[in-house]
Structure formats: structure tokens, C-alpha cells
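This is the structure I have questions about; it appears just below.
Left out: one protein chain. Kept in place: all the others.
By written order: A, B and C. Residues from 1 in each chain.
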Amino acid sequence: MTQTTRAPIETAEGAHTREWLRRFQRVRNASEALCAPLETEDYMVQSMSDVSPPKWHLAHVSWFFEAFILSPYLDDYQTPDPAYDFLFNSYYETHGKPFPRHLRGTISRPTVAQVYQFRAHIDQEMERLLSAPPAEHLDEIIDRLEIGLHHEQQHQELLVMDIKHILSCNPLHPIYRQDIRERLLADADQAPADQTFNDKAPRWHRYAAGVRQIGIDYPTEPAREHDGQGFVFDSETPRHRQYVAEFELADRPVTNAEFIRFIEDNGYSRTELWLSDGWSTIHRTGWQAPEYWEKVDGRWHTMSMGGLVPLDPDAPVCHLSFYEADAYARWAGARLPTEAEWETAADDQPIRGNFVENDLLQPAAQNERAGDGPQQLYGDVWEWTGSAFLPYPGFTPLEGSLGEYNGKFMSGQMVLRGGCCATPGDHIRASYRNFFPPQARWAFSGIRLARDV
Amino acid sequence: MTQTTRAPIETAEGAHTREWLRRFQRVRNASEALCAPLETEDYMVQSMSDVSPPKWHLAHVSWFFEAFILSPYLDDYQTPDPAYDFLFNSYYETHGKPFPRHLRGTISRPTVAQVYQFRAHIDQEMERLLSAPPAEHLDEIIDRLEIGLHHEQQHQELLVMDIKHILSCNPLHPIYRQDIRERLLADADQAPADQTFNDKAPRWHRYAAGVRQIGIDYPTEPAREHDGQGFVFDSETPRHRQYVAEFELADRPVTNAEFIRFIEDNGYSRTELWLSDGWSTIHRTGWQAPEYWEKVDGRWHTMSMGGLVPLDPDAPVCHLSFYEADAYARWAGARLPTEAEWETAADDQPIRGNFVENDLLQPAAQNERAGDGPQQLYGDVWEWTGSAFLPYPGFTPLEGSLGEYNGKFMSGQMVLRGGCCATPGDHIRASYRNFFPPQARWAFSGIRLARDV
Amino acid sequence: MTQTTRAPIETAEGAHTREWLRRFQRVRNASEALCAPLETEDYMVQSMSDVSPPKWHLAHVSWFFEAFILSPYLDDYQTPDPAYDFLFNSYYETHGKPFPRHLRGTISRPTVAQVYQFRAHIDQEMERLLSAPPAEHLDEIIDRLEIGLHHEQQHQELLVMDIKHILSCNPLHPIYRQDIRERLLADADQAPADQTFNDKAPRWHRYAAGVRQIGIDYPTEPAREHDGQGFVFDSETPRHRQYVAEFELADRPVTNAEFIRFIEDNGYSRTELWLSDGWSTIHRTGWQAPEYWEKVDGRWHTMSMGGLVPLDPDAPVCHLSFYEADAYARWAGARLPTEAEWETAADDQPIRGNFVENDLLQPAAQNERAGDGPQQLYGDVWEWTGSAFLPYPGFTPLEGSLGEYNGKFMSGQMVLRGGCCATPGDHIRASYRNFFPPQARWAFSGIRLARDV
Partner (left out) sequence: MTQTTRAPIETAEGAHTREWLRRFQRVRNASEALCAPLETEDYMVQSMSDVSPPKWHLAHVSWFFEAFILSPYLDDYQTPDPAYDFLFNSYYETHGKPFPRHLRGTISRPTVAQVYQFRAHIDQEMERLLSAPPAEHLDEIIDRLEIGLHHEQQHQELLVMDIKHILSCNPLHPIYRQDIRERLLADADQAPADQTFNDKAPRWHRYAAGVRQIGIDYPTEPAREHDGQGFVFDSETPRHRQYVAEFELADRPVTNAEFIRFIEDNGYSRTELWLSDGWSTIHRTGWQAPEYWEKVDGRWHTMSMGGLVPLDPDAPVCHLSFYEADAYARWAGARLPTEAEWETAADDQPIRGNFVENDLLQPAAQNERAGDGPQQLYGDVWEWTGSAFLPYPGFTPLEGSLGEYNGKFMSGQMVLRGGCCATPGDHIRASYRNFFPPQARWAFSGIRLARDV
């Protein structure tokens, strides 16, 4: 790539590119803001093999821009250290052998400060590239930039999940942010007095049978031109027909108070409620309550980003495995929705809710009904569906290494929908498919019930 | 149950009951026929934790009749040993704590002879019960008898799978039956000379898009009255609508010769062909070929029920994990069919093929086309689908302990369709859903390709 | 070895050889007598990886004669199956790669009957060889024969240990021999009435300090000439000096009644009594009593070769790990003896006791004192010492593959002394060093206390 034509910045294309650069800066800043309350030591911890040290997240999302944009498209790009390409590759086997995931917590160098320098370097170089992008690669650059930003937003949510897990392992119950603690304690004090929307019995919305359009297609205009709202992951495509039988969906997620009743009704000891894998999982692990729950003086508490706080009975129950969600649904005489059912219900609903911008980082009770549809579909907790994460009919992964993004994980995982209190609000949509193994609990995962008619 | 009314044997119901008794005897004999070539020592081996000793199978299927029919419905029933209820319960947690599965091979008593005595005892008592069944329970008895017979047929197939695995672990390559060996060697000799149907390039059948009826409903008449062909497992119910997009299906399964080409094209070393879980599985296990394959003097051989024999290039490839089937399909530019697609194709096809009655216990090349439809849909090899084993819309498990039969395994497994060379021919149907974890290889599992249009 | 000179059978050497042949037959018969009460199925079980199936033991000890005597020294020797050399090699890596130990229970062929045929074949061929041994190899043959016989006697004890473990895993509590059961039940009935020697408080024998001669040298005359009593294992050699400080030794082993007091005094819960490895072992395993103990209706029972029987309070406690023996000793304010102390005490004691010839296969209370010295030094239970199994000063392993017999296990194991109720009486001596890993419990292992003065 010796001679390239630079796109003149004064054109329409140039204006678009500037807009993308501002978006880039916004997303990059958001990652660092999430880490601002951390001590250097917190950045280093890998509290279980699913968790990555925050330092690694910050470096990995930067590496993504280096590996997929700067190295191929910025002529004279120089990496601060060629070893980063090995250390911060997550799982792109076709890009090179990644550093073993479970050992990420053993790498003390580069230091946190050096990782921030790496970030600054990437930011400068991206700015340099986007200020005068090679015209013949502009579409590809913007396409990859868009993926890179959504990728970094995904890692922002992972950062919250992982930081919560890291601090929760510590018997000192460290507090991520004191202001969150104060808000949560205030909520807890209020709870018994007020009547919230979630305190009422759930109602059921009925949906008629029919062939539905599920999933979404790639936007028809190039990324460079659209407004950034048109992005979709390959796993959401293509839009296709599914027959969905008549069903009913609860108008709100299951609450902590409801899940406590399941526990008190010996839900964890009744074999008939559990999938076989779930039954062996709870016996192997000894689970008797959701992740992060702890009984203090007879009252259920939970670790939060504000430390250990009393459980809000009306808030959506959170940090459950698929197995527990499934067992709860069976106990309640219902079932989990399929992802097509969920998407059918969400299709015409506005995207609003308790997202990361609400800055509570904890699911919360809703004080009153908002609109007519199902409440809290978006935000608060990811809702486990009964659907395995499998390719849609006609699914084609992206070309090259980016094709490893989603497709190769379509085995052994279950779909969750709707985003949570750690999800950026502009990152979610009705067709968005999140996925986790059925035993995972450190995501902000909860339950919404469905039932046959 | 002190006073019961006996159903007079001369009535229509009595005739039905006699028919059921004959069917019972037929199925019971078939299990013992499969074990006839075994040495006493073979009955004892648990060669991996998925395998059960043949002795255990013979006892367990008998226990099923004791636990679910004789104990509840035969007034004065006496068990030969109350401990059998613990030793031979497979996984019915609601019936009592089962003996740990992985330790089945450590139980030398009861002896094989005593297990055969247990079988004879169950047979006599079942005959006694069916000769004068309590009228008020007749429907329930026949319902459970029908399940018990299908259950025993399932274990007949497991017996073949497990015996094959047991003998294959032995470096002496023991031969289950010499006559099978001779047939297989004769086939191998012929292979290069003859042109078989499977030797030709596969053709693709196209199926139009549309809403399909998938699954099956329970028969409307009681088991007692129908002809025994109407049986379905709960997991196949209910019949329901699914939208199936246009697709194409290969007219025959993938052959050994084709899979050898995948191996020789470094299929096992190309990360882009594999699901993430598959890639880590083949690295953990070191798999470089299907289960039971062994290269002798440069030629691929395979263990069979006739010992180690040269691989028939035109026979369907067999003993693959889902991961290998999926990787092969990707390599071939195709994909695995969904179970709805498979059932759509099978719906109007006759149920014929290389079943256990063919007594070869090995997939075989087909010499010429039979009929117009896809060939070898039934028999030879179970065909991996791309569908996870999940409940159909409206699925309700059976009441009581029998509700554990299928429902609790609806997690972490993939569906296979069509039966194999170890399946009883009257045990399979278009709606039949078999399932195994994606890493399982000891079933007679193979590949049929599908593709989008 | 085409031309060999045969030793004339009428000479003194011939007479010796005949004597060796009779000894060979005696030992070989004893192995089969121990297996006579078994069902074919019992021969197949490997109930944990330390245990070998009895079938394997019978074949392996025969293989030893094939590999080390018949193959090298009998010109036209033919093996029944060349694969046996792989299947029945235990751990002689220099002889060829042994079959993986933990998979021994998966090998159903050769059958038990075929293994007995293998034994008969070996017996005939050994008789043929010994009837006209090649004179130039006679010494070597007799040396190896002697090792082979002691090797088979060791496996006789292992057979008893392994059969006991195999039957004990079965919840049916199978009975190896009914006559043993009757003797044990009779003893149990008597126990409370009679006063046994073991019921009295132990007394302490004091031994003066001094340089002791420990271990033993190889006999000076060739095996061919001595009476068979002069055999020693390499690990017992050479005789060497050790300084042994003044010490005291209990005059009898610790009894079941005494160990029950340890349990009731919360011995298993008091961390200060345990070695660190022991503490983690009992937490990992959940041990709360010796192996095979089971409380039935509030009374301690134990599995025996006569099935489950009440524990005899005055019998030596048995089936303890080194960790438990060590913790008991600390609780009792004493310690385990070193092997040099044990040998010092045993040096002038007659070799008599409850050996395998007593045919009870269970440690027993002694009714009255026999002689002045420490009682029950020999027989009943192997006594854990506080000595690690390490080479004596000047130790040299045997040449060739037989050098793997003992030396390579001199790491991570503890020495036990004195033989047990499953040891052949002519197999034990004061210098005999048995060894097991500190966590092993399936040997007939017990405790004798020592203390400093």
C-alpha cells in the first residue's frame, strides 16, 4: 500500500468521516470512564476464567482497531510492541494463536499506565487515519470501525460484569462507587413504604399466532453513509420468516420477592423442577440462591457496584443461570419465551429502560407503568429465552477473521434478549441476540415468563 | 389395591392384551438375542462412563417393568431383591436416588445368570399380570407397557453401541460375530470392482418454502386398542406449525471416501471450519478421524461387530461427533439440515433401510437407487441435524416419574434423525427425535448435507 | 539359544530343581485357591484404579514367568497370544510399553477360562523347563523363579485386598465365603463375654540405644542350593548400621475399641492432630472412620471376606491410611515407630501370627499373651512406620527389567512392617519392607505405637 488517494475532508464523505471520528471518541471515552473508579490493582484480577482483567479489556478493544484497521490500512503504522498482537488477541485463531485465556491475570506488564498509553496511541493513529482515509478502502474502514465500536460497547458491559465479579470475590466487599451505594440504600429504605409497579401481580399479554418476520438484514446503504443506528451483527441476519404460535408473555420480569418465594418453597431441592444438567450443576456448585446473594442477619443482601446492600424485593431478580431461570418458570407453571416470541413482543416497543446511562449498574424496581406494552423489556436484566444460540436460516458469517465474531460460538449456548443495566442504550435493539452458556451467572441475567394459551 | 376386577380374556380387550403380551415377548427375546454372542466377561465392562455394562442394560429394562407396572399394579408382586430398585434405576430421581452411573461396571453381583433369572421372573410376572389384568388399570398398564417396550428397544440399540465400544477398547480386536465379519470382508472385496449408488456424486432435492406441520400428536385411541404402530414419545408432540424456508437436501449421506478427502485436505487442522467448542474438543482429545478408524498398512480400517475390517469407501461415514459433522458440512460448502427440514423431506418416504433386522450392524453402501426420494434417510446412520434438542411449542412431559423420560434432557444436546443399522425397524418414524451431546461419537451417527437455495 | 546342555535330573542339582518345581506348584495352586469362591463376574472388576481385576492378577503373575524365564530360557517356547505380553505387563517400562493400568477393567477377552488356560500353559511349560533346565542358565533360572514365586505371593495378598474392595463397593454386601462369615459372627458374639489379651491396656517394651544392624544381605549361596527361606528383595539389602536411640514400643497393635474412642473424641475434626496433607485428604474424601466401616443401628460394622459383620472391639484396627495412623498416634501422646525401631524389636521374635494360612482374612483379637515380646508383630495388620520408603545406604537394584521391581517406587511412599492376615506366612521376615502411599487404605494396615523415653 505505497500510494493511496486520500479522501478530501471537505466533501460529504469527509463530513461522515468526522462524524464517525466523534463517535469513536465518545465510545472510547466511555470505556475509560467505567474504569475511572478502579485502583491499579483492580485492573489486574482474573477472578475466574470467564472474567478478564479490566486492563486486558482496555487493551484488547484497542488491539481490535490495530489488527483490523490500522495495520492493514494505515501505511506507516507502528505498533508500540509487536507482542501485543499475541497478548491481546482474544480468540481470533485465524489471526494468530491467542494467548491462553485463563492466564490473562498473570500478565503484569504492560502496566496499566502502558495500556492507557497504548489506548492513546491507537486513538491518535485512528484520528490520523480518519483525517485522511485512503479513499479506495474507505468503505471497508468504516465498516470495520463500526464493528469495532460495537465491539468496544460489548466490552463495556463485560467490564461492568467483570469488575462486579472481581470486587465480589473479596471478603472486604469493596465499593466501586460510593454514590451508587447511596442511591441503592435510599431505594432500599423506600421500598417497604412505596407501592411500585413491580409489586403488583404480573399480567399477561396475548399475541396471536402467525408467520412473523424475525431477525434483521444488513443496512442497504454503506456504513459510511448511514447514521450509525443501522448496525447489526451477522448473527441477527437475515430477516426471515418464523411461524409463532399463540402465546402469552408476562408484562414484567420476575422480581426478587418472587424468587425468594421459590427458594422458600424448596425450589433448589425439588428434582422435578430441574433439567438434568441443571440438577447436576447445582449439586456440583452448591448453589442455593442467585449469584452475589448473601444473607446478613436473616435478610437477603446482594453485592452491587455500591458494595453489599439489602435486596430490593421489587427489583427484577438478577444473576441467574439459565437452569435456575428454567426451574423457576416450571415452578411458576410457565416457561421461558422463545427468542421469536420475545422479538415479536418487542417489535413495536420503544427502546427505553434502565441502561448503563442511568449509571446505577443495578436492576431497579419500576415505580409505575410506562405505556401499554410489556414493561422493562429493555434494560435492567437480560432475559433468558428457551432458544439455543443457532444460526438463522441463510446465515453467513463475515469474511476473514471477523467471521469468528459470532458464528463459531453457535453451540452450547442459550440466547438472552433485551439488554441490561450495564448495556449502552444505543447498543441494543429488538433483534439483538446475546448468548451465554446455561450455567453462566455473572451476566445481569433475569427471567420473563411466557406460557402457551 | 386389595380388590381388583380382572379383565376377562375372551373379550376384545382380552385379545388386545394377548397381542400386547406377544409383542412383549418378541421385544424381550430380541434383547437376549443381541447378547447371545457375548462371553460372561463382556457383560461386565463399562468402557467409558457413557457406556453401561450389557448386564446392566438387561437388568435395567426389566426393572422398568417392575418399577412402573408390576410393583404398582400386580397385587402380590415380590421382587427377587429390593436392592435392584436402587442398582438398576437409571436416572429417575423422583423414583429414588439412582446408583451412580459411572460405577455400574464395579457391580459383579447379581451375576449375569442372576440377571437372566431376574428377566425370567419379570417375564413370568408380566405374563401373569397380562393374563388377568386389573380392568380399572388396564389403560394405564398398556400405556406403560408400550413405553416399556419402546424403552427396551432403545436399549437394544444402546446395547449394540456399547458392545461395540467395549470390544473396541480391547487391543485384541475381538469379533462379536464371525458371520458379520465374513459379510463385511466380502463387501470390502467387492467394493473396488462394483459401481454403487453411493459412489456417484450426490444430487440435491429441492423443497419449497411454506408452513409445515412438524411433530406428531398422541394417538387418539388408547394404546390398549391401537395396533402398536401409533406410539410416540412425548418429545415428538405436539404436532405444530413451523415455517420452513426453501432448501435443498443431498440425496444420500456423506460416504467414507468423501470424509477421507476432508481428512486429507487437513480438515482437522483448519480452525475456520470448526465451532469453537469443536476446536477445543479435537485439541483436548487428539481426534484426527472418526471413532473406531485405524490405519493399517496405509489403508483405513474400522472396528465393526465383525472385528477390524477395511473401510468400505462407499458406505456412509459413521461415528462422528456433531462437531465433525458440522465442520465437514462447512468444508463442503453446505450445512446440516434442521430437524424440520429433515422431517419435511422424510414425511412421505417409506420407512425402509439397513436396520437391526438386516443383522449387519454396520452402515453399508447402497447398490442402486430405490425410489425417487432421498436415499437411506432411514437406517444406516443417524443423521446429525443443526437443531438443538428443545421442547416443541406446547410440549408437556408425562406425569410422574415417567415425565423424566425425555424432558429433563432438553439442554446441551443436538437432534439426530432417521435411525441406524442398530435400530429396530418398527421403532423409527419421521417424527422420531434422537439426541446426543455434540461430542458423542459412539452412536452410529453420520452426515447428510443441506443447503440454502 | 540353539544348543543347550540339560542339567541331569538325578544329580543334587536335579533334586534341588525338583524341590523348586514342587514349591512352584504349591504357590501357583494357592493363587487359584484364593479365587475359587469367585464368580466369573468378580474377576472382571476394577473398583478403583489401585485395584486390578482378579483375572488380571492371575494372568500377570503367569506373564512374569513367561517374560522373564520361558521366553529367554525355553528354546521353543510359544506364547498362546503375543498380545498378552502387552496386556499383562504391569509396569516394566524397559520391557515394553505396559497397557494403561486404569483400563484393566475394560478388557473382557481373554476370558477367565482363557486366563486359566494360560496359567495351565505356563505351568506345563515351566514343568518342562524345570525337568531339563539348560545347565548354563540354571542359576539365573532359579534366581528368577524364586523372585517369580515371591512376586506371586505378593499378588496373593493383593488378590485378597482387591477382592475385598471389589465386593465392598457393592451395596448388596456380597459374601466371599460363608464359613468365614460364621467364624467372624461367632467371634463377635463371644467378644463382650470374654476377656482377651487385647482388651488389656497396652504395656511398653523398652529398647536400649545403640548402633543396630538393619536390613539383610543377599544369601551367599545360590538360590538353586538354599532352602528357599533365604530369599530377600533388593530393597531390604544391604545389611547396614543405623544408630537407634532409646525407645519404647507398645506390646500390641491399637484395637478397634481404642480407635472408636479417637473418633468419639472428634479426632477427625481436630486440625492439630493432622499432617497438612492428611487434613486436606480427609476433607477431600470425607473420611470419618477407617475404610469399610459402616454404622448399622448405632453399632460399628465392617465389611469382611464374610460380608458385613459387627466390629470386634478387641481386634487390631485395620484399613487406615498413614495419615490416620499418624493422627491417632499424636492423639494418644505417642508416635509411629521408625522402621529401624520396628526391626530392632522384631529381630529376635518368632515369625508366627494370623497369616493367610489361618484362612480368616481378617485381623483378630488375641486371646492370651504368647511369649514375652511384643505381641502380634507379625500377621493381623501391616504396621505403618514413620519412615519413608527410601533406598538403604549401598542399595543397588537388580540388573535389567527386574531392577524396576522396587527401586523406582522409592518416592512418596511410607514403609509398613510385619505382614497381615492376608500374607503367606513363609513370605514375611523381620527385614521385609512393604510400602504404600500415605493415603492408601485398602491394604490391611494398622497401628502400633512407639514413644521416646
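The working rule: contacts are C-beta pairs under 8 Å (C-beta built on N, C-alpha and C of every residue); 3 or more make two chains touch, one makes a residue touch a chain.
Note that the structure is a prediction, hence the values are computed from the model and not measured.
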item: Touching partners, among the displayed chains, of the absent chain; value: A, C
item: Which of A:Val45, A:Ala59, A:Met161 or A:Cys420 contacts the chain that the document leaves out; value: A:Val45
item: Residue among A:Phe86, A:Phe197 or A:Tyr218 that touches the chain left out of view; value: A:Phe86
item: Full-complex contact with the absent chain, from C:Phe86, C:Trp204 or C:Phe409; value: C:Phe409
item: Sole residue of A:Ala33, A:Ala120 or A:Cys169 that reaches the chain not shown, by the stated touch rule; value: A:Cys169
item: Omitted-chain contact residue, chosen from C:Pro37, C:Pro219, C:Pro391 or C:Gly425; value: C:Pro391
item: Residue ranges of chain A at the interface with the undisplayed chain; value: 39-47, 55, 81, 83, 86-87, 99, 103, 105-112, 166-167, 169-172, 174
item: Hidden partner chain, residues of chain C it touches; value: 91, 93-94, 209, 211, 240-243, 245, 247, 271-272, 274-279, 322-323, 326, 335, 338, 386-388, 390-391, 393-394, 403-404, 408-412, 438, 452
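Rule of thumb we're sticking to: only the chains that are shown with their structure count from here on.
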item: Centre-to-centre distance between chain B and chain A (centres being mean Cα positions), rounded to whole Å; value: 40
item: Distance between chain centroids, defined by C-alpha means - chain B, chain C (Å); value: 47
item: Euclidean distance of C-alpha centroids - chain A vs chain C, Å; value: 61
item: Residues of chain C engaged with two or more neighbouring chains; value: none
